[in-house]
Structure formats: C-alpha cells, structure tokens
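Heads up, one of the protein chains got dropped from this complex, but the rest are sitting where they should.
Lettered A and B in written order, each chain numbered from 1.
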Amino acid sequence: MPRNTRKSSAWRWLWPLAVLALLWVANPVISDRDRFSPYLLQIVMLSGINIVLSVSLNVVNGFAGQFSLGHAGFMAVGAYTSAYFTMSVMHTPLRLMSAGEQAAWMVGALILSGLAAGFCGWLVGMPSLRLRGDYLAIVTLGFGEIIRILIRNIDQIGGPRGLSGISPLTSFFWVGAVAALTIALSRNLLDSTHGKALLAVREDEVAAESLGVDTTGYKVTAFVLSSALAGMAGCLFAHYLVYIHPDSFWFVRSIEIIVMVIVGGLGSTTGAVLGAVIITLLPEVLRNADVLLADAHIPLPFLLKDYRMVIYSLLLILLMLVRPKGIMGGAELSWKSLRRLFRRQSEGARA
Amino acid sequence: MEELLQQIFIGIVRGGVYALIALGYTMVYGVLRLINFAHGDVYMMGAFFAYYTALKLGVKAATLPGQLTVMAAAMVGCAVLGVVIERLAYKPVRKAPRLTALITAIGVSLLLENGGQIVFGPNTQPFPEIVPVRQVARLGSITVTNQQVLILVSCLGLMLLLQFFVHRTKMGKAMRAVSYDRDAASLMGINTDSVISVTFAIGSALAGAAGVLLAIYDPTIDPLMGLLPGLKAFAAAVLGGIGSIPGAMFGGLFLGMAETLVAGSKLFSSYRDAIAFAVLVIVLLVKPTGIFGTGAVEKV
Partner (left out) sequence: MSATLSLRECTKRFGGVVAAKNASLRVGAGELVGLIGPNGAGKTTIFNLITGVYQPDEGQILLDEQSLLGLKPHEIAGAGVGRTFQNIRLFKDLSALDNVLVACHLHSETGLPSSLLRTSRSLNDEHKLKMKAVHLLHLLGLGKFERETASSLPYGEQRRLEIARALATDPQVLLLDEPAAGMNPHETGQLMDLIRQVRRDFQLSILLIEHDMKVVMGICERIYVLDYGEVISQGTPEVVRNDPKVIEAYLGEPLTQAGEGA
C-alpha cells in the first residue's frame, strides 16, 4: 500500500511561502554592495537564470525525451517582448516607484514574456514535434536561429544594434522566485500521472499511445511549458543586464543550456540545477584560479586565466568520459533519497 | 536574369564547399549515429594547416607543387586530427547514451575553437594568395574565375573519388555494412573500429579540403570560422537525409544556391544566415527524413 501522500494542505502552502519570505529577507542583504560583492551577486544572478533555463529544457529533453536545441530562441522572445513592453509602457523611472509598483511591473513583464515565448513554443512545436531525434534537434536549432535573425531585422527593437536602456527590474528576489517556481513545477509535474505519461512518451511512444496517452499532445504541452519558462528567464536576463543583443541568443547559447542539462544528468531536476550552477561557475573559478594558486604559493609557468576556456572544454570532455550519464545520472536528490543513503551507510557501519 | 545566373553559379561554388563539409557529417552519422559537432572546427583546422604550410613554402606556395603540398597538408593533417579525436574522445563513450557523445563532441569543438584562439591568435588573418584570382572564361554573361573552376573541379573530383571508394572498394563496403547495422557487421568479422577510424579520416580530410578551398576563395581565416559553415553543412546533411552521401551533396549545393540567391536579393539580403534553416525547416516538415533519407519503419 502506498504511503499516505496527502500532507496537510497548510504544510503544502507553507513551503512556497517560506521560500518567498526567505528570498525577501535575503534580497536587501545580497543586493547591498557593501556587504556582498557585486561580482558574486552577478554570478548568483546568472546561475539563477541558468537554473530556470536548464530545468525547463530538462522538461522537454529529459522528461519527454525530445531533443530540442532551440531554447535560446524562446529566451530571446521572452527577453525582447518583456523589454519592449516595459520600455514602451512603463514611463515612471524606477527610483520613483514603490516596491509594490516595481513588483507589479515585474510580474506583468514575466507573465507577458512567458505567454509570448509559450505561444512561439506552440507555433514551433506543433509542426516540428512529429520529427524525431536529430531531425527535431536541427529544426529547433534552426527555428532558434530564425528567431534571432528575425529580431535582427526588426528595427523597432533595435535590430542589429541591440536594445539598451531597459529598466533594471530584476532583483535577486525575482531570480530566486522564478527559479524556485521552475523547480517546483518540474518536480510537481514528475510526481503526477501526467508526468508519468510524459516519461512514457520518452520510453516508448507506441506503447504510450496504446495506453491512451496523447503523445503529440503531451510533447507539445511539455514544449510550450518549457518555452514559456525560457521566456521568463529571458525576461529576467533582459531586466538584469539592461541591454540585450540578438547575438546574446544565438545557437551557442542553446548548446550551453543543453550542456548544463546533460552535465547534471539528463532527466534529473537536481542535475539540471547542479549543471547550471557548475557551468556558470566554472569559467569564473578558472578566471580566479591564479589568485588562489598564488596565495597558496603554487607557482605556474603560465596564467590559468588565459587558458580557462581550454581547460573548461577539457573538463567537459573529461566529465563525459568519467560520468557518461552526468553528475546525477538521472537520479534525484530529495529528503527521501538522502535518508535512504544515510540509512544504508549506518547499516554498512553496523555490519 | 543575367544577375540571377551569376548568383546561381556562385551559389553552386559555395554549395560545393558546403557539400564537402556535409559529407563528413553524414558519413560519421552513418556509422556512429553521432552529430560530430567538432566537424566544423576540423574544417577550420584544415584552413590553418594550409595557412602554416603556405607560409613555410613562401613564394613556392603559388606554384602547382606548392598548391598540391598545401592541399595535401590540410587533408592529411585533418585526417590525422579526425582519427585522434575519435580515438580519444568518442570511442570511450560509444556505449554511453547518445547525448553523452554529443556533449563530448561539443567539448571537442570548444577545445579546438579556444585552443585555436590561443595558438593561432584570436584575430582574423589574411590567407596567403596561393591561387591568384583571374578571370578564365565568360559564359554569356557569367564570369568564371580560375578559383571557382578550381573549387568546382576539386569538389567534383573528391565526391567522385568518395563514391568510388564507398561503392567499389572492400573498405567502402564494410563502411556501408557498419552504417546499416554495426553489431551485425562486427559479427560478420568486420573490424568496426578500423572502419570508424577510416570514416573519420575521410570525412575530416574532406573538411580539410573544404577549408583550403574556401580560404582561397574568401581569403580570411580565424579560429571561429568553422562555426557557421559547420552548422550550415550540418543543415545540408539533414536536408539531404542524414546518413545519405548523395543527400549531403545535394543538400550542400541546394543550400549554397538558396543562400547566395537570398543574399543577392535586395529585399532579403539581411536574412542570409536564416535561409539555410528556413529551407531546412520547410523541407523537413514536408518530408520528415530529408530528401534522400529513408525513415526506419518501426516494427510494432
């Protein structure tokens, strides 16, 4: 018999509220230049945005098993839509606004970017999701590039010059909140029978159909959800960097996101989070490695900083050779799995 | 109209080079089911092998033996590079999930690009003029230069050679067998490892040749030059039906022409880099396995 999965409803609503409250409290501390280095804050913010991107891409690539390579395109749609929206509609300067007003604008921009990117995801997904494997990969990659080049050709949003002067609405709180939302959605999805149906699509489409799973419908739904979240990541990105350029969203960025997913372990939400953080941190760690090495009195004949991208790519190859299924190998980290691990170890100690 | 014919001709020339790169993608995909993301960078390496050989040769590079040496250096260099990449990076993950090999390939690609920026310098460099451009013919209104002839003849020659190899030699037959069913081929006594190595060698050599040819035609080279042509050549391979050699040739030519035509038109010239993908998307939506591809029918 299954464990009783129904926790008291108060507890279920307390969790998200607690997370939001924590973010709210941490926000002023982390954003304070005197107490927290702006450089570190930037890494934290970019990690958070990358978490949204990789966890959402994992829904399509990991859960539904559809190899999509166009995530940057949807991110671009979200970034440009929301930036154009706040630039053309929001006239009061940010410093004259109350926190509540700012929050309202941010929520509006996020919702709009999610809707726009989700709609584009639907437009792209409807026809392309009947393609399989590598064909789907190159078509989604192609759509991503088409979106980028379309943006380059729309003068109202800056065209090839890029779009500057976007309000810096994005704060640590919002990055954290959207990242938490993405993780929660991804987990809730996997815990539901809808999520199981999605996994069934990945495992065997013919069998899934025979059990009444509308495979096309599920693929499109997963794709739309994932695109919408990528769009929200784009919104955060645009209102954080306050300047966006079409080339910030070219296919190399899509590839970077899939690298995060696979490094973490395809199909694992925990893995996607880890992968996003590692891939964001790694170049920065390598950038600063020289200082650390000098402090530790380890002399090197060259500066690591100069070779950081080479080392980065070597590490990537090495990781794949050592852990072909990524860091998490498809497994999830949860209280349950931790407890199990702990129990096994204590049993091992006793034996 | 004259303008159009000239554009089509230029498109064929450019398409021939795309086709050469696309062949490498399609051959590797055929035997390994791997999108070799580093293939565009192998093409870049070919251009740089040629660059350093030409510098070494100095003025002699512009003579016929010199030109042949430059070409041979690029092709052999790339062939060796391709085999080394396969042995070190792809072979260990051959049994891992397919996406793992893809990420490894991306890693190799990043390594070549970033390593290239350190070794060759990040800036664009002029490629030595080893085949000075000169007009050799006028067909009606179309001007033809010796470089264009060189590219067309080389592409055609290499493709014919490849066709001969794949269809008339023992190794070619083994290659086809491996691409049909690797396990069965290995049970029939085919050394799949060496077949895969040969495939990488040939595919990379073709990319190296493409690198030299395009460097002669567009005489600037840089460590990131492989990115976009690589991607477009991959699109060409898929367009033709990935795994199909005639498909890759056709796809390359088709994309080359489409792209040149769009770039030449006044209205859409800024969409040049999108056209390859637009064509690809449209073709795949009509025929999901590419023009020459055969879909595997799933047995239920």
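By our rule, a contact is a pair of C-beta atoms (placed from the backbone, for glycine too) under 8 Å apart; a residue touches a chain by one contact, two chains touch by 3 or more.
Just so we're clear, the structure is a prediction, and the values are computed from it rather than from any experiment.
K.L.:
Could you tell me which of A:T92, A:S164, A:S210 or A:S337 touches the chain that is not displayed?
P.N.:
Of the candidates A:T92, A:S164, A:S210 or A:S337, A:S210 is in touch with the missing chain.
K.L.:
Which listed residue, A:A64, A:L163 or A:A197, touches the chain dropped from view?
P.N.:
Touching the chain that is not displayed is residue A:A197.
K.L.:
Residue-wise, where is subunit A in contact with the chain that is not depicted?
P.N.:
1-2, 4-6, 9, 12, 185, 188-189, 191-197, 199-200, 203-204, 206-215, 221
We adopt the following convention: only the chains that are shown with their structure count from here on.
K.L.:
Enumerate the contact residues on subunit B facing subunit A in the complex.
P.N.:
29, 35, 37, 89, 92-93, 96-97, 99-104, 106-111, 114-115, 117-118, 227, 231, 234-235, 238, 242, 270-271, 273-274, 276-278, 280-281, 284-285, 288-290, 298, 300
K.L.:
Using the touch rule from the top, collect the residues of subunit A that touch subunit B in their complex.
P.N.:
61, 67, 127-128, 130-132, 134-135, 137-139, 141-143, 145-146, 149-150, 152-153, 206, 251-252, 255, 258-259, 262-263, 266, 306-307, 309-310, 312-314, 316-317, 320-321, 324-326
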